[in-house]
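All protein chains but one are shown at their positions in the complex.
By written order: A, B and C. Residues from 1 in each chain.
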Amino acid sequence: MAYRLIGKDFVPPDVPGKVTGRIKYAEDYARDGMVYARLLTSPVPHGRVVAIDASEALAMDGVYGILTADDVYPDGEPQSTGLKVLTNEPTLMGEPILAVAARDEITAENAIAAISLTIERLPFVLDPLDSLQEGGDNAYNGGNTFIFRQGFAEEKWTADQVASFRSGNEPTAEAQQSWEYGDLEAGFAASDFVHETTFSTAGYPHMSMEPRSAMAYWENGKCYLHGTSQSLSAIAEPMAAIVGVPLEDFVFINEATGGGFGQRARAGSIPSMAIPAKLSQKINRPVMMRVSREEEFTIGGARQGLQGWVKVGFKRDGSMAAMDMYCVSDNGGKGGGGDANSAAAGVSALYQTEAMRFRNTSIGTNTGHRGAQRGPGENQIMAIMAPIMDKAAEELGLDRLEIRKLNAAQNGDVSGPRSTPFTSAYMPEALEQAATQFDWEGKKGRSRQKNGAKVRGLGIGQGYHNAGRSGMDGLIRLMPSGRLQIHNGVGNLGTYSYASTSRAAAEVLMMEWENCDVVTGRTDRHLPITSPQDGSNSIFTNTRTCFGAAQDLLAKMKEIAAMDLGGDPADYEIDGSRIYQVADNTAGMTYAEVAQRGMELGGKFTGEAELPEELNALTALSVSRLAGTGLMGIFHDPRHNDNPPGFTVTFTEIELDKETGKFEILDMVTVAECGTVVHPQGLANQLRGGAVWGIGLSVLERHLYDPQNGLPASSGYWQSKIPTYLDTPAQIGTGWVDLPDPENPVGARGIGEPSMGAVSAALNAAISDALGGHLFDTAPVTTDMIINHIAGVSEEATPLAQNNFRG
Amino acid sequence: MPATSHDVMPDIELYQPTDEENALELASTLGDDGWIVGGGQDTYGWLKDRNKSPAAMIEIAQIDAWKGVKETADGIEIGAVTTLTDIANHPLVQSKFNLLATAAGKVASPQIRNVGTLGGNLNQDARCWYYRRGLDCYRAGGNICYADSPEGLNREHAIFGASRCVAVSPSDTAPALVALDATMVVASASGERLIPAQDFFVGPNRDIVNMTVLNEGEILTAVRLPNEWANAEFYFEKVADRNVWDFALVSVAAAIKVSAGAITDARIVCGAVECTPRRLEAVENAIRGQQRSEQLADQVAAMATDGARPLNYNHFKVPLMENLVKRAIRG
Amino acid sequence: MNPKLTRRRFIKGVIASGAVATSTTIWYAANGQARPAGAVERMIRININGQMRSVDVAPQETLASTLRYKLGLTGTKLGCNRGECGACTVLVDDIPSYACSVLTHSVKNKRVESVEGLEAANGDLHPVQQAFVDELSPQCGYCTPGQVMSAVGLLRSNPNPNREEARQGMAGNICRCGSYDSYLNGVMRAAQIG
Partner (left out) sequence: MGEIVRYKRDVWGEEVILGVSWDLLWVVAVAVLVLLAAHAIIMAALANKKMEKASSEGRRVLRHETIDRLFHWVMAASILVLIATGTAPILGLRIAWLNIHWIAGLLLTFVVVFHIIRSLFWQDFKSMILGPKDFGEPFDSSKKPGKYTFEQKGMHWAVTVVVLAVIVTGVLLFLQIDTPFWDRTNSMPEDQLGLMFLLHGLSTLALIALAATHIYFALRPEKLFYTRSMVSGWISEDEMTANHDTSLWSPKEAD
């Protein structure tokens, strides 16, 4: 289908502000009388605050007040996992205990230093298996695991069970969570190649560039909070609840967010923003709380680390007949994360496994709080699976591309525990296109070619993530000026989907983009509930809502035109910001005229009556506040069918230096299969950015906690090894299949997350290839591991385990 | 302090002397209360964290006499506050002592090289994360090492010369200067002394809280490179996790004189394996007089790690160091 | 081992260190010595984006603090405040430097340029800025001002870099979104325009 806007590049409205530094992040705001807050955080990985003596600090010149957990939770802290605003029961080192406000940051830090904190130290644990073992310590006060709707519980294995798992065997204990489909035993019986191994992947921090700084002030009983998030609107109601203010008295301001990557999608994962709000309320001054990089690390969360056992069987023809997977997931100090389940479902989707069993037990540790991070689960497991696929191909005498094509998801395929069909799937096409773009046929002969100390490795990776939230709302207004105001609360992380999905509305109304405004940035601009920009959801979900709202508006326009100019609404067509009769295009009205007429008519045309049922609370509030200000298109998105996937394929060639353990990425091509392309430049950015993230997961990024005392060791950019310009290719090839998906009105699906998984998979496969097919069964594979492998050195202790064991 | 993340520069006095006498006088008067700042790239983190608390900074970067590269009778002299970028790009350094130019160009990141000075790079403190976190370890004047224990995170630590403290020399330029047989010019209010580069750095067995032999009130003002090693065949390589910012896991700097294919003299030095740059005299002796070849490199590489004592997580440094020495000899 | 710990005593040490300037003064007085002369004056004039600005700067203040909090130039971002990310990159006499790791007093006799100083008087974007728009180089945008300044600095010293030179020159800037490739496209385009 030929679109005017969909699939075309454009300049998103916030880009000039980004290159000039004019766009404002939370920390860039200032307010008269503003004071500065700093945090006192837990000095222990697990403890209980016994006493706080702040008298000396409060007596200091320029100190305005203190906020403690007792102020935030007068009736006691909630007894559950999850980050708290402030706490007296820290379960991770660096958890905020109190905040002090002062005239400047130095004074605030001096005041923090003058506070006497008495804290009872409790036993801590850093490895889920240590906690799982009988007699092991528990990370939480009520146990070592938290079961939804039941509360804290204790999960223990015998010492033999833990030891057996540690030495590489299938865990024998009953899992907390499991699902299964197909006949697993028959699958393995029918397999000609079976591979069984334990594996581990690192959890590591999000490390968004913008720390979660926030500024708040109160005016006329209303709380204005400048913060950072992946969503303006979805976050508003829960954030208002955390601050303790009615939704209608809460304004959230967030023009731009300096990175989220899954960790800022929900209010519950950024409750620290409530600290300046509460403190401001208490001391009656605007409060800026700048969060340091180290604090961003400790409260900013991390990907879940997985440690597991997997057994995969392949038939002679290469098809994956059976897969059995058992994970022990690290829930960190504050719970959170469902990575293992997504990992298993991802394998099912990507490799079309005929029979599958998944088991998982989630255990807390006193390490960073866990939550979604770009392709949670899928991206870790693909890095483990890709070298195994290559091993299977080698054992069965198949081409590495062929074995992947054979197992690839296509239209009509299903996946996961409930055999959910895909809305559409074109993985074979993606593989083919990427192979052509990369020149697999021409290059595959270079695999394991030596040149002095250097050796070539080639890798093919595949990525998958499913995305497709429903139940969100669309809200647009045609103004008397003829301009279209598209209200979008998606959050502005830099994917530009807030703008590119808004273009679906302009597309429906056949409007010039120059005549459209995206209304976003603060909730008092009256936003509908839209999907947060997370889980690769925004493209699929928000094009549906924008499209739906535009259709509602179009229907209203036709109704008005028919009312004024005669005939039936169906007799009218639009173009050039005009609505006119199909039969006689001189009989028509400009958009400005229709909008003016709509405003005269009022009622349902201007959002004053006949609103769609089931509108979300915030949308309803926004509509009520906007009522009468323009011709309004309103839409509530019903549930869609099936599972909209995002698929990616990456081919890469590396040259690994066997003397230094370092390698260079010579070529990298990523192709996306994400339905119709909405915004090519944005998509290319997602593929490139995903590649950088994939490289981080595959070989660099880490999460270090000192086993002796629970201190976090990777709390900055340096120690957490965020990839740089020189660790990533100077050029990354991109491409896309561009076939429409039937469940989306413009045919589009999301892609942000799988763009990473394919790269981590391809890179791990390429390293394995360069090393003659060696399987590390872990991610990341770091320089020292490669050197040790080549030199035949084994470390006395387990290699650095990123607070996970490595089997 | 481990508990709370400090992040702003605390109140500290600043002196910006513009002439040598004034700087040396300040250094002498302030003694331990003064902190000599070149480019400050290793300083401000300490201060922001409040893990080191001098009363005053003495910024010497504006002293022209200690800046720049000049030719001398028997080599070149580089002022200690010359930036690493200026050294990496300087034609004289590039043409005669390219080893140093290469090493300087591998430090941290472009912006750090733009501001960071040679003196700062040589005098920078250990990068052991326990120490940087502000823990009271041996190096901080305490009585324990957190890194060298069965569970300690010591992947980046020493395989040689540990004495209680297992931190390594983080500098990229230091091994190059030792390989070039440089002389350090150290000034104080009471005069000047010259120290061979090799003796400038000090291990924990002799001084556990300082990484150089500089005394209170002394300032490294210049480095002299003798023509003796000008235009020798040079080899520098640094292996780090990331190719920007990161400190070496192991680095090698070698100056080798070759005549008709035979090695007439050599100085080979490794970084990040010991608290000081580690000169490999046994290897140098073994290759002197030999034909420079792959076989020779393979024969002598194991000597480089003779006596290495790896910790739990840094066994990889042994083969890595041998490989780098091999490459240096192979050329 | 006593499970209760009090931070009282070492905290005293911290306060002492926090108020260290004062205590030194007292020390010198008590020892009958003159405090060394030559400590910096707080009021300085500094050339920012071509304008001489008078500003009260504490001795230990970083350039990033002065720009953001004293002069309201919030385009310079603090990503780590440790010289580990590059978001605060500014030009000092055309040389890219981390504003978080440079003292304001160290640059008072130099030209400081931040991202706010790049646009032409008529509002036209600088070629680097325009190229970054055209290539959609930024994603979240938080590192962008730093990337812009590094690119401007690079192109001033090397107006026609090849892609590898551009990559080396930009290397001191982290982009967590991973937009490196797009920024390099921008730098190469700007070099053509420039």
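In this section, a contact is a pair of C-beta atoms (placed from the backbone, for glycine too) under 8 Å apart; a residue touches a chain by one contact, two chains touch by 3 or more.
These numbers come from a predicted model, not from an experiment.
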### Residue, one of B:D33, B:D148 or B:D241, that touches the chain absent here
B:D148
### Summary
Of the candidates B:Q62, B:N89, B:S163 or B:Q290, the residue in contact with the absent chain is B:S163
### Task
Would you mind spotting which of A:P12, A:P43 or A:P271 touches the chain that isn't drawn?
A:P43
### Message
Of the residues B:I208, B:C275 or B:V300, I need the one that contacts the missing chain.
### Response
B:I208
#### Entry: Contact residue for the chain not shown (choose from B:A88, B:A108 or B:L135)
B:L135
### Summary
Residue positions on subunit A contacting the omitted chain are 43-44, 121, 708-709, 711
### Message
Could you pull out which residues of subunit B are in touch with the chain that's been left out?
### Response
1-3, 135-136, 141-146, 148-150, 152, 162-164, 202, 205-208, 213, 309
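One rule holds in what follows: only the chains that are shown with their structure count from here on.
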### Query
Looking at which chains touch, is this a line, ring, star, complete or other?
complete
#### Entry: Top chain pair, ranked by how many C-beta pairs fall in contact
A-C
#### Entry: Middle chain, criterion being Cα centroid separation
A
### Task
For subunit A and subunit B, let me know how many angstrom lie between their CA-based centres, rounded off.
42
### Message
Can you work out the whole-Å distance between the CA centroids of subunit B and subunit C?
### Response
26
### Query
CA centre of subunit A versus CA centre of subunit C: separation in Å?
30
### Query
Which subunit A residues reach two or more other chains?
43, 106, 109-110, 113, 117, 290, 292-293, 717-718, 723-726
### Summary
Residues in subunit B with touches to at least two other chains are numbered 1, 3, 7-11, 50, 243-245
### Residues on subunit A engaged by subunit C in the complex (per definition of touch)
9, 11-12, 14-25, 27-28, 30, 43, 50, 106, 109-110, 113-121, 207-211, 256-261, 290, 292-293, 493-496, 681-682, 684-685, 688-693, 716-718, 722-726, 728-732
#### Entry: Residue ranges of subunit C touching subunit B (in the complex, touch as defined)
7, 10, 14, 17-24, 27, 33, 36, 38-40, 58-62, 65, 81-84, 86, 89, 95-98, 100-103, 105-106, 150, 168-169, 171-172
### Query
If you look only at subunit B, which of its residues touch subunit A in the complex?
1-11, 50, 129-130, 133, 146, 149-153, 155, 237, 239, 241-246, 249, 312-316, 318-320, 323-324, 326-327
